[in-house]
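Every protein chain of the complex appears in place save one, which is left out.
Chain lettering (A and B) follows the sequence in which the chains are written, and residue indices restart at 1 in each chain.
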Amino acid sequence: MSTSETGRDIPVVYDLSPEATIDDVEEDTPYLGRVNGVVDYGVFVDLSDAVSGLVHESTLGEASYDVGDELVVELDRIRDDGDVGFRPADLAEYDVVTEGEGSTEEHPAVRTDELDDHAGDTVRLAGEVVQVNQTGGPTVFGVRDGAGVVPCAAFEAAGVRAYPEVELGDPVSVTGTVEHRDGAVQVEVGDLRVLDGEEADELRADLEDALAERARPHDVDPLVEWPVLDDMWEDLREVARVVREAVLEGRPIRVRHHADGDGMCAAVPIERAVERFVAEHYADPDAPRHLFKRLPSKAPFYEMEDATRDLNFALGDRARHGQRLPLVLMLDNGSTEEDVPAYETLAAYDIPVVTVDHHHPDPEAVDPYLDAHVNPYLHGEDYRVTTGMLCVEIARMIDPSITEDVRHLPAIGGVADRSEAEAMDDYVDLAAEEGYDAEDLQDVSEALDYAAFHLRYDDGRHLLNDLLNVGCDDEERHRDLVAFMAEQSRAAVDRQRDAVGAHVEGERLDNGARLYRVDVENHAYRFTYPAPGKTTGSIHDRKVEETGDPVITIGYGPDFAVLRSDGVRLDIPRMVSELEDGIVGGGVSGGGHLVVGSIKFLPGRREEVIDALVEKMADAEIDEDLGSTSTAPLED
Amino acid sequence: MSTSETGRDIPVVYDLSPEATIDDVEEDTPYLGRVNGVVDYGVFVDLSDAVSGLVHESTLGEASYDVGDELVVELDRIRDDGDVGFRPADLAEYDVVTEGEGSTEEHPAVRTDELDDHAGDTVRLAGEVVQVNQTGGPTVFGVRDGAGVVPCAAFEAAGVRAYPEVELGDPVSVTGTVEHRDGAVQVEVGDLRVLDGEEADELRADLEDALAERARPHDVDPLVEWPVLDDMWEDLREVARVVREAVLEGRPIRVRHHADGDGMCAAVPIERAVERFVAEHYADPDAPRHLFKRLPSKAPFYEMEDATRDLNFALGDRARHGQRLPLVLMLDNGSTEEDVPAYETLAAYDIPVVTVDHHHPDPEAVDPYLDAHVNPYLHGEDYRVTTGMLCVEIARMIDPSITEDVRHLPAIGGVADRSEAEAMDDYVDLAAEEGYDAEDLQDVSEALDYAAFHLRYDDGRHLLNDLLNVGCDDEERHRDLVAFMAEQSRAAVDRQRDAVGAHVEGERLDNGARLYRVDVENHAYRFTYPAPGKTTGSIHDRKVEETGDPVITIGYGPDFAVLRSDGVRLDIPRMVSELEDGIVGGGVSGGGHLVVGSIKFLPGRREEVIDALVEKMADAEIDEDLGSTSTAPLED
Partner (left out) sequence: MSTSETGRDIPVVYDLSPEATIDDVEEDTPYLGRVNGVVDYGVFVDLSDAVSGLVHESTLGEASYDVGDELVVELDRIRDDGDVGFRPADLAEYDVVTEGEGSTEEHPAVRTDELDDHAGDTVRLAGEVVQVNQTGGPTVFGVRDGAGVVPCAAFEAAGVRAYPEVELGDPVSVTGTVEHRDGAVQVEVGDLRVLDGEEADELRADLEDALAERARPHDVDPLVEWPVLDDMWEDLREVARVVREAVLEGRPIRVRHHADGDGMCAAVPIERAVERFVAEHYADPDAPRHLFKRLPSKAPFYEMEDATRDLNFALGDRARHGQRLPLVLMLDNGSTEEDVPAYETLAAYDIPVVTVDHHHPDPEAVDPYLDAHVNPYLHGEDYRVTTGMLCVEIARMIDPSITEDVRHLPAIGGVADRSEAEAMDDYVDLAAEEGYDAEDLQDVSEALDYAAFHLRYDDGRHLLNDLLNVGCDDEERHRDLVAFMAEQSRAAVDRQRDAVGAHVEGERLDNGARLYRVDVENHAYRFTYPAPGKTTGSIHDRKVEETGDPVITIGYGPDFAVLRSDGVRLDIPRMVSELEDGIVGGGVSGGGHLVVGSIKFLPGRREEVIDALVEKMADAEIDEDLGSTSTAPLED
């Protein structure tokens, strides 16, 4: 009550602040409302952004109202379903008192993981905006605090962006009602305010602490005791941390992995661990699918086409669903200069990239673009430490509960990559504990090759899980699939070798090695399994076995050659570099190791290139201990 | 009432069994409830799994409650929308009597096709689980009884699997409330229980009987009188039965068909019949799209890539929507040894496969993998009985109402495959009744070729329907399309033949036949219509016409040759097998008939292979009655 100039008591009418909610409305108290809708059975009035209700026609008398009119009302009732009814307050004159922010009752501040206990309540929430999804109805803000992410729906008008000033990454305070929608908890926004100054700083600091805390990888013991892993442990932890952080921040993860056995043994455990971690953190059962995508790369590097496609996809998701740009995770791939154009494209958008690879790296070229780069060569080790061995540990740091599912994978990846790492025996023992003997590991590796070829650009999620026995619900099906595909693979390789075999040309080099050349394009089945790399390998292995001598095999096509050696020290990178300079217009490029490699050239210079190559090979040193049967495989 | 030890009457409070529903709740009767939510305007109490309601704060007095507290309540009212209100029962002391399953009123047992009459009622339903779809809210079980499939929604928590023990294929009893959601009927699950023992056996037997009854194909008379059809009738019925059964069981159907005229005349009627049958059986208008997919196969066999893709797709649908794995239906394709790797892949997942084909089959190779295999060769007939002739009958057995739409298709498929079956005249007469004269049939066949080439891997559903006049709503558009595409096709074939014509090399063989060879890769337009098979055919037909002599034509590319003969008995399968053995490293494979075929070889052995082939042809027997103009077409 206030008192009028004439001394009479003049009733006070409250004009609620826009942030007020239904909890601020008290019975027997007059409030100033504004008509926002006129219907047959009454008028709807707004008391604040969040408080709205019907004044039933039966209480309105003869008066008629238009949208925009002011009307003093009192609370009539709150229905069980939350709908609010008002009745006109019959006041001849009154004073209006604005209920500012100060007078608004403070709503309880809650964390996202406490919302379930506050269904129906109006609460206050502080966090960072991690998604802004404009739907046909409300604008849905994903708000992350230290405990999780919750959708906050704000309605301005159908399909109209609410709070257009609020952007991804803003620190905000949300006041609203806790609801269940399609069963999942969400907040219906009464008010949403971008924090600034000290408040913002405090929130950011809190969130950063909470994020750092929650992103911290699990402490696990390595699957095997191996000093190499100890040396690289902190690098692996950093990758696990970055991945967990991305999940917690609502940032999607896009894995690009080499489409071979080791690449799959690296990517599948990460996929499994991340999906579990996402499921634990997000109520939405579709979240793992929205936040994680695994894509095989056919080339042994990140092709511009793939990077362009990934970028397009990410920009589209951002535009359509307000999602953050992704973290790109390169597995068994991504360490070399050839990856730079792709990385540079992503860098223009500040897309973070993390690489775990065991191919010979060009750290000077790639590291400027990488948030983390794990590679055994950076620790004085080499390709024998497979990517699968490393990624299984990263996956366990992300979610240790997957350990039982993936203990046999390092051995499979190792066999696929013909690794002779010291720890291979231990890994093989681990696999044996899971029921895989040496032959089984070979079979799985062979079956993976066969499946990868036929899957092409498909991630083949379920098929791979069944082949690798990761979350496969039917052990017998796993065994059947592996047996059948390994057998198909071997039959196809035999058939290809038989076809090509008749066309292998052999000679003795000056250094005593046997050299075999074969045209794997004209004398092999085309567009069919196995591809030229594996075909050449199978010829080579056979020749090594048959002759017992030092053997070099060259499988060539119109613009490429695949090289394998046993017993001859080739140093292929040096040879490539000499050919690059020596043959004008040859367009020679390529790479590899001492005894295995591949080169590309321009079709018109094939003869010259191969002749020059053979000349160099004839000068190469014999070293009976060297063998390509125990080295990283060829890229097809 | 019960009596206390002191002799006073102590009121009885009922503790409902978890299966109890709102129909078990009577007025003026106290029940034991448990608080499961506290809101501003009261508390929610659970009386059973399915019975829950609000106790309004106005009735609660001063008492305060927490989640988990017990509270004795009486029914206050049931609102029109089904929401239930309770009020506290003011009892100082009471005895609790548990209302077990025995005392629960039995709800009426209903069938899925009676649910519409029970809106709002609590009912009991028994059936088999055919889908388990975890949504962001409830878990939705598709439950099939003898009459249909109904979605049953069970809510445990947002996105949490309800009744995790219930799996696809389980026999269950569902108690719940019949509702309409988005207009479609569904059951909101109060209780869901896996049946076992006798109950399960009985249900299974009932379902099996009902399924057998409903899956039984319609009795139709063949479109034409033809003993061949009579011989194969039971085989055709079995395919129709398997297809109907799949639909009734909620199993998707994936058709892989040869992408040529006959293949399309086989697959399109099946598509139409299944879609109608699905629409009749499922309320969801999207069901036909979810349950049926037709895919053209470019290769004349089921490629591993296609099978891998199909498998991936199916496993993904199973994981995402809890759908069954599909029935694969191979049409005009799938009878040969080359299909085995694909079949073996599907077999690992127990995916049923049914094949209807008229290519020369290898039953020993494929039958172990097939649930049904229809092929005229298995009845002493041959390719002249086209797949279209067979599938139109199968489609009519699935849904006879399509008959009017497809009566002209066997004639089109027959013309496309140059069939000289005895029944062709009758089929042509049937087509004539629909307004198609001989020239029209040729036009449609030609237009199909043209469309199939440009559709590539797309099913081209609507375009094909318009070209084939199956459900086309505009006869004139059909006529226009056919005329235009047939004309385009012929113009392109003429242009191609003119280009190639200048490069045809002719010679006389020892047996007097004329042999023509042409390089259809170097002397024809590439990557454009028509493909090499049709190009060779057009050259051949022209030469036959021009010379009147016995003619053989070989159209070759780098690693393939297409063969056609008129007047010379080639027995191509034998020739291929001889070349396979005779030319080391030639990699020869292929197949065909007496006067038509295609072979593949390794590019490096082309000259030798073709020379050897011509040598054999020079020894072949002249038989003026044989003509490739009246045989199955080449696969491109």
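Some points to look at:
FYI, contacts are C-beta pairs under 8 Å (C-beta built on N, C-alpha and C of every residue); 3 or more make two chains touch, one makes a residue touch a chain.
Quick caveat, the model's predicted, so the values are computed rather than measured.
Touching the missing chain, out of B:Gly68, B:Gly120 or B:Gly380, is residue B:Gly120. Of the candidate positions B:Arg204, B:Arg320 or B:His462, contact with the unshown chain belongs to B:His462. Touching the missing chain, out of A:Pro138, A:Pro222 or A:Pro530, is residue A:Pro138. Touch with the chain that is not drawn comes from one residue among B:His379, B:Arg477 or B:Arg574, which is B:Arg477.
Hidden from this view is one chain, which touches chain B at 23, 78, 80-81, 117, 119-121, 180, 182-185, 283-286, 289, 451, 454-456, 458, 460-463, 477, 480-481, 484-485, 488, 498-503, 519, 521-526, 529.
Chain A meets the missing chain through residues 37, 39-42, 54, 56, 67, 79, 83, 85, 134-138, 155, 157-159, 304-305, 308-309, 311-312, 315-316, 318-320, 341, 344-345, 348-349, 559, 584-587, 602-605.
Methods note: only the chains that are shown with their structure count from here on.
A separation of 34 Å divides the Cα centre of chain A from that of chain B.
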